[in-house]
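For this depiction, one protein chain was excluded, whereas all remaining protein chains were kept in their positions.
As written, the chain order gives the labels A and B, with residue 1 at the start of each chain.
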Amino acid sequence: MLYFIEQCLNGVQLGMLLFLLAAGLTLVFGIMDLVNLAHGSLYMLGAYFAATFAVLTGSFVFAVILALFVSLIAGMVLEVVAIRRLYQRSHLDQVLGTFGLLLFFNELVRLVWGPAGMTLALPQQMLTAVQIIPGVYYPAYRLVIMVVALAVAALLYFVVMRTRLGMLIRAGASNREMVGALGVNIKLLYTLVFGLGAALAGFAGVMQAPILTVQIGMGENILILAFVVIIIGGIGSIRGAFVASLVVGLIDTLGRAFVPDMLHRVLSTNAAATLGPALSSMSIYMLMAAILVFRPEGLFPAASR
Amino acid sequence: MAEALLQIEDLTKRFGGVVPADAITLAIAPGEVHAVIGPNGAGKTTLIGLLSGELAPWQGHIRFDGADITRLPVYRRSQLGLARSFQITSLFRGFTALDNVALAVQAHRGHSFRFWRDARGEDELRKPALAALARVGLAGRAGVRIERLSHGELRQLEIAMALATQPRRLLLDEPMAGLGSEESAQMVRLLRELKGSMTILLVEHDMEAVFALADRITVMVYGRIIASGDPLAVRADTAGRQAYLGEKDDKENAGREGRHA
Partner (left out) sequence: MTASADPSFDAGREPLLAPRTAVTVVLLAVLALVPVYAMLSGDGFALTLFTRVLILALGAVSLNLIMGYGGMVSFGHAAYLGIGGYAVGILAKEGIGSGLVQWPVAIAVSALYALVVGALSLRTRGVYFIMITLAFAQMIYYVAIGLDRYGGDDGLTIYRRSQFGGVIDLNNKTLFYYLCFALLLTSIYLVARIVNSRFGLVIQGARSNERRMRAIGFPTFRYKLVCFVIAGALCGLAGALLANLTNFISPALMHWTRSGDLIVMVVLGGLGTPFGPLIGAVAFLLLEEGLSRVTEYPDLILGPILLLVAIYVHGGIEGLLVGRRDG
């Protein structure tokens, strides 16, 4: 039972990370109609920046904040230099172009930081386990991730729903020409949105760095999960991304934790051993397939699409 | 009165808070040209969408030759003889005019799970396609890629596409859209020729064409039918007039020159 609670929390935590990643992706797609395969690269860069700054400054918190800023700037620079030239192209060309960027960034990281990967150490206080329910201990840092990500989600919701900037973002999603005609600087808006997405991705990379990994190619696997989230949640919908992230995070974590066991009870040892790992990682794809059958446009499709 | 070829009952479409089609009821007799007019946003294109199958109604029925087609998908309705032309030209780019129409012919010549034979060499497809092109006056432009056709020719091609499927009923969505006076006259002549052999539901803004062609007129405003019947009667109907022709008169005085059908 305790194990189950722990796995549920892990699932929520994964979901929060996925949300940070998926939110940026769905914003960029919803507003600029751009498929960005290099989104995972921004996630990776965030982690590498944080690890480097931690070494340079000796402070975890400073490293996080600096990495966040650098991610934002890096995103905006990338948009101006490369991304904006892809808006007018077909989705296929965008896939091709951002795929090129992905390859480039993986290689760049290998050049600058070497092939081995890095670590990001947590400050002492965060390493302790906190008692959340009597008898159940959970690492403090993982709780921090969840809380911070939730805060970011709330902030994002507030910005998109309640501020002028958010209104422009939503308006841009449904009618580009109109927003341009209103005298709003569309180019600047797009740069900001892309930067925001990059910051979110970088932030996710930073947050998971101490507990998961900082290595080349780390963006790819989670990017696909983010795609699954968007498909399930509906492209262009932040709310959909939130719900779907939680669902995907939970199902993936619980699937990996419990499916092998369940298989062992039902099948012979050999069969279970063979199929276990394969099936448990398939669980979210099964979910995605099911959604596709019953609701191909996702759970909360944004009206403009 | 003859059994209606197309019977529309109580057709309603809701979309968010908007009701672009509200309890539409119409009966259209075989061989009739029935024009639907109304200001922009009246729901005319929604109606065509509902009839062609692209939109699903909230409630109501559509009967075609007695059979209920309300739940049938777009391609099935086409196979049953309901053809449609598009308000904004919607053809196959990268293909010639003949290719375009031949595809329409192909859709109604059995299945297309044939993988070997060169379809462009099949007389069974090319001949009827050429005939359809000839009927709209485009025979000489058969081998031209559609990117090189003029707007007027594209509107004609739209009609040819619809005709090539040998329909029993045509849904024409603003065939005059964007045509100059010469081309409009041509289009009206063409539609006049089709009249009688075909049942046509015509959505149009061009009032001269409407009165030249229509056997009956229905006026729609905000998703509702406010008048329907004999063209002269509708013309005389004040409500319909004010709702639509009044607005239209202003626009006509402001812009276009009059045209003679």
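Criterion: contacts are C-beta pairs under 8 Å (C-beta built on N, C-alpha and C of every residue); 3 or more make two chains touch, one makes a residue touch a chain.
All values reported here derive from a predicted model rather than from experimental measurement.
The chain not shown here makes contact, within the complete complex, with A, B. Residue B:E122 is the one among B:E122, B:E183 or B:D215 that touches the chain missing from this view.
Within the full complex, the residue among B:T45, B:T70, B:Q106 or B:Q156 touching the omitted chain is B:Q106. Only one residue in the set B:L91, B:L202, B:V221 or B:V234 touches the chain that does not appear here, and it is B:L91. Across the interface with the omitted chain, chain A contributes residues 29, 35, 37, 82, 85-86, 89, 91-97, 99-108, 110-111, 220-221, 224, 227-228, 230-231, 235, 273-279, 281-282, 285, 288-289, 292-293, 296.
The chain not displayed touches chain B at residues 52, 54, 73-76, 78-79, 83-84, 86, 90-96, 98-99, 103-104, 106-108, 112-123, 126, 142-145, 147-148, 161, 164-165.
One rule holds for everything that comes next: only the chains that are shown with their structure count from here on.
Chain B has its Cα centroid 48 Å from the Cα centroid of chain A.
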